[in-house]
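Only one protein chain is missing from this complex, and each of the others stays in its spot.
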């Protein structure tokens, strides 16, 4: 396995040493060879017979056929073209040709894969996978399956445009319909923003009468004033926890109605993105029909309302960098701009780290010459 | 508004300081937000409540969403993404976010737009729009609406290939059908050609029996000999007046039958073009059915007869410059080659002018060093 660092990859605007969602856990069945392109690379994902999911490069090192075109045999995968067999560590275990000698280079690159919170998380960076970098999204696990919806969408846009969209909720009154309208109250709010080395958080608080439609029916007095909040919290590389809540009278938000979502984007290429999300709620949690209806409404909001604008932005930007286009920035951009800056800093640090590892020998004489 | 000159644009084979047809006047309704890409730039066109059409860049300076996805409010346009409002001068007049402060940079570039002769003419160059550079096409206005037809076609070819086609009418016997056949008489004629600093004119005169089919029925003796002429006159950037006439006996052409067309091409990109034309005639001018029939015949001639050849030329040229391919030139190419040369001279002058404005400071020391 070639472990040298490909500096070309560091010119891409992706953080590499991070956990990305590779797939919904439900997308990968017990026997199938699942293919997905992630960070410009074809990835094969499948479940071992014990159910554990594994990931490797979806490319045979012999003639470059996708292994996902091949077949399973136990926990191994057999290339469709010339029947080289690989185990789930990417090691070639059988060569049916000639004397059966297995060349040392017959090794497929594998990627750490973790199943958690209903997603399969993949680590494609060169540094050792670090489970501490997978944040705690345990609210997703807190409740019955009929109280949570998962989805995957494919978008023709750079993933950062989607992060922008979710981190700046001021758009919802302008882009979306009645269901999540704040009746113009959200835009004037300058959200409370908190930033750390590896996160950006924003919170909006407001009151409205009647309450926001998606929650109103589950509040004690559906037509009377409610207090509301939205929070979003981004963590690298591209994961946003989004909470919405409503409460009336003296009821604290903790006892009110609300939902907790995880929005994550996984770059397929520089201009196409896998958009995953999960939405967990604390009301009607046992109603599977309601669950499906709500999930469909959220998908539609994204695909039919946000999606066309984001794709149009991508086209108008014509491949240029966001800040190079001198965007007009306003108070509602604070959180999304902070995310872009933290992410750029992390990517730059990663690039410098990769460069340093690449050229220790060459760096030495230059320093000594000083 | 950034008024600095983008030198990249001067590498494109477009004249920029010139009037292009942006749309047929009839294409832009009273309330719609009309989008068209012109000279590689997305343009929004709409009519104010008083009917006056205005044009601006179809891109919000905030997040680059196309303004044409937004909505009208009076003479203003409201961006669909975050509801920034712009007046028809491109000035941001309302920001619903935070304290409502409007950043100075929240300004959309606008383009002078003139409605004349049934077209909307746009000026996208950096120099001041000069109405004197819009030639007199008043014959288009001379007659009832049922005596003129307008159309817009989209072509997958560079605009200069379309100009070549119209400036060299020798092709009509070979490409088109009976309706405008000269029965081989046009090709042997070396047209009379006149050239000025900003125009190229060509005229063909011939006789034929029976007269050219499109005019024959409106001549006194439809089966007997007629005198005919074609004239074409190109003016920058891409406008060609084309006249055809027929007369019999001693009747002067002024009293004969004929038509006056304006053919104009507006580059969408280097390889795609908006082709507009208008055709005014002096016969059957009150017959709207005939008008529609004639317009359809002209559209069909272009789309089904010229169009496929021009697209094939574009493909065979594989992005190379026309003269770089060492074309064989013949007598019938005189007018179209002169147009290419005048246009190249005007584009080069414009490029040099832009370069001069860009680099006065750097130019000085170099000169002084001599």
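For reference, chains read A and B in written order, and residue numbers begin at 1 within each chain.
One rule holds for everything that comes next: a contact is a pair of C-beta atoms (placed from the backbone, for glycine too) under 8 Å apart; a residue touches a chain by one contact, two chains touch by 3 or more.
Here the structure is a predicted model, which means the values were calculated and not measured.
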Based on the whole complex, identify which of A:83, A:131, A:304 or A:349 touches the chain you can't see.
-> A:83
Touch with the missing chain holds, among B:72, B:156, B:171 or B:283, for B:171
Given B:100, B:144, B:188 or B:220, the one touching the chain that is not displayed | B:188
List the chain B residues touching the unshown chain?
-> 164, 168, 170-171, 173-175, 184, 187-190, 308-309, 312-313, 316-317, 325-333
Write the list of chain A residues that the hidden chain touches.
-> 2, 42, 59, 61-66, 69, 79-83, 95-101, 103, 105-106
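Basically, only the chains that are shown with their structure count from here on.
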Centre-of-Cα separation between chain B and chain A, whole angstrom = 47
